[in-house]
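All protein chains but one are shown in place.
In order of appearance the chains are A and B, and numbering begins at 1 in each one.
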Amino acid sequence: MADEIDRTELPQATVVRRKRTRVSIVWIIPILAAVVAIGIVVQRVLSEGPTIYIIFKSAQGIEAGKTFIKYKDVNIGLVTAVELSENYGRVVVKAKVAKHAGGLMVADAKFWIVEPRISLSGVSGLNTLLSGNYIGFQAGTSTESQRSYIGLDVPPAVTDEKGRKFLLKAPTLGSLGVGSPIYYRQLAVGRVTGFNLAPDGKSVEVGVFVESPYDRYVTSETRFWNASGVEVTLGADGFDVKTESLAALIAGGVAFDVPEFRPPGGDVPADTAFTLYRTQTVAMKQPDPLERRFVLYFDEPVRGLSVGAPVTLLGLTVGEVTEVGLSVNPRTETYRSRVVITFRPQAVFARLDKADPAKATLEARNRNLKLQVEQRGLRAQLQTGSLLTGELYVAFNYVPNAPKVKLDLGKDPLELPVAPGGFATIEAKLASILTKVDNMPLDAIGVDVRTAVETLTTTLKDADTLIRRVDVQWVPEGAKTLEALHQAITDADRVLVNADTTFFAKDSPAPQDLRDTLQEVTRAARAVRILVDYLERHPEMLIRGKPEGSK
Amino acid sequence: MTLRSASQAVACPDCDLLQTLAPLPPGAKASCGRCGCTLARQPGGPKDLPLALTIAAAIIFVIANTVPLMDLSAVGRSASTTIVGGAYQMWMEDEAITGVLVAFCAVIAPGGYLLFMLTLLLGATRKIAPPWVGEMLRWASHFQVWSMLEVMMLGILVALVKIAELATVAAGIGMYAVGALMILFPAIAVTFDADDLWRRIEWADGAMPPEQVAGGAIPEASR
Partner (left out) sequence: MTRGTVTAAQAGLVSCEACQLLSRPANADEPGFCRRCGEELEFRRHAAIEKTWALIVAAAICYIPANALPVLNTTSLGETEADTILGGVAFLYTSGSWPLALIVLVASVMIPLGKLVALSYLLITVQRGSVANSHDRTRLYRMVEFIGRWSMLDVFVDTFTVALVQLSPLMSVAPGTGVLFFAAVVVLTMLAAETFDPRLIWDATNPHRNRHG
């Protein structure tokens, strides 16, 4: 039968022993740790950039492990060590550059320390006050890589920018320096890159750099002027302030533009030379074809009249003073002032000339001039432009009743007649006031005051004594008299006090009035005194009254 | 794994009570009957686990101390520090003793612990462990008391929260490494079977073989 199965004939099942794993699964953990560690190490090694050395004169604010090298505001490196050089003369800064910036380390790359700096082009690097100094970087164009550099002492003036360089010639440098800004219509568009003395030693050559796209505004007609500081004219014209910017105020600056009366001009190549004018006014001055010079002789002092002071005609500026000097009046052999003026009436006369071209010739003008001077009384006068500064200017006005003069057209420069100026009148007025004050009999007034005071004092004393002697009962008249006396004394007292404090006040009574008052008071006091004497001798008079006939 | 003898006697380290230890199943522990102190622990995991963890911890320890813990940046400046850097800074600020103490508790003690554990675990792979293993174990226990990585971690976090107001803080690799160590250290302690090691150690004087102790006899101390 198939039921009975012999166990011994059954094959034996295979025994699968649990294999003793050599390495248990726990080793994953350290392997994982090792992998991570290796990964970190590899990543660090791979991302390591080159090490560079920069030599500086001093390492202000540079700290190992903290100071960065920045280019375009991106950290491209970190200082790893700061040490003195072998001869202790310099500082060697060792830095590690990021890998992505390794390609920038070429031969003409430049490094400098960025710290707060007030330079001619303004205040820079203020953010380093908070963030600590860093090393600035400027890329170079070379293809040769380099690892050792000499650091600059100051940031480089010209960076890798587009623009053009020009040369300016000026008699003096003024307040310009490397980094001084260049302005076009008050926009900073460039800077001064350098300067040197001209070969002949008589002028200065200033190199400037104008950034693009502004460099195309520099044309053949462009005028450059020194825009340093503030151009303040406190003249008879008034108060005028011209300044480009605060930086120009501190650091000096140059501005340029094309004058209005000129065409725009054509392109100029780089390194073209221009003249650097002293001020904007001088730069933009247009020549005046009607310009002529006249000479004026003044007998009054011309202190306050400066070269450049305006010359006006009926209040309109038609020229300026070009010379102020001294000469001798041949007639009286005394000194007199000699003022040369330049007449530039273009702006003012242009309209008249256009209307009537016939009048525009020299002869016509001279004839007109003669007419104005001889028959209409046109005279030159010195007038005060500003009481504050005492500045004078020359004004041509029609002076009524001016003494007749003859205009000699032969002289060159033409001499024009003058009339006394307004200032002299003021001076004369002041002088007369002062004389009047001087003539006041102040001494005599003083003496009178003293006498009146003395008499009054005595009077008061006597009155006091009398009042004490007499009984309280007063006769009405006597009482009234004494009342009046009391009042008079009080008034006198007040007057004296007032006189004392307000003697020289504007609205005090005229000195003469005061004198009269004092004399009155003196007389009154004397009269009272006599009365008091009499009362002393005849006290019954108070009741009976003054006897007839006695004083 | 050697079996514990049914009649092995121990004295509780905390209350000195004499008691016997029964054999423990894996993962179980024996506590003192009177005061609850843990007398013995039978770790459940694979035998190699302590060594694996220790090696991993050693590698991570190196990372934790060489890589910056975090990056701090404020107004364009940045600062970062390692653990040693922190201690060094204290040294530089004239608090040298504190700096040394910090270095000890944060670097030397944990490092020493790992070092000794590593050597003794490697030495313990032999059936009869050489006597210096015991020495190592003693040192390791001492160091374990003074290694304060978790306290340091919390301290760093508190400092970071204080600083976070004025700067942006980014945790660095070092921080994660320390976090990993905070887990690994207790793991090593838990999985390490000290009793087993003690039983396998060759005795200091080489005289009495361990088997006899397993038989229950109480040896006499040497002079």
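Following the convention adopted for this analysis, contacts are C-beta pairs under 8 Å (C-beta built on N, C-alpha and C of every residue); 3 or more make two chains touch, one makes a residue touch a chain.
Values in this document were obtained by computation on a predicted structure and should not be read as measured data.
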Which of B:17, B:62, B:115 or B:182 contacts the chain that the document leaves out: B:17
Where the unshown chain meets chain B, residue by residue: 9-11, 13-18, 33-37, 69-70, 72, 74-75, 77, 79-81, 85-87, 89-90, 93, 95, 97-99, 101-102, 105-106, 131, 134-135, 137-138, 141, 145-146, 148, 151-152, 154-156, 158-163, 165-167, 195, 198, 201, 203-205, 207-208, 213, 218-223
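Quick note on the criterion: only the chains that are shown with their structure count from here on.
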Parts of chain B lying in touch with chain A, wherever the complex brings them together: 45-49, 52-53, 55-57, 59-60, 62-63, 67, 75-79, 173, 180
Of all residues in chain A, those that touch chain B in their complex: 23-30, 32-34, 36-37, 40, 66, 127, 130-132
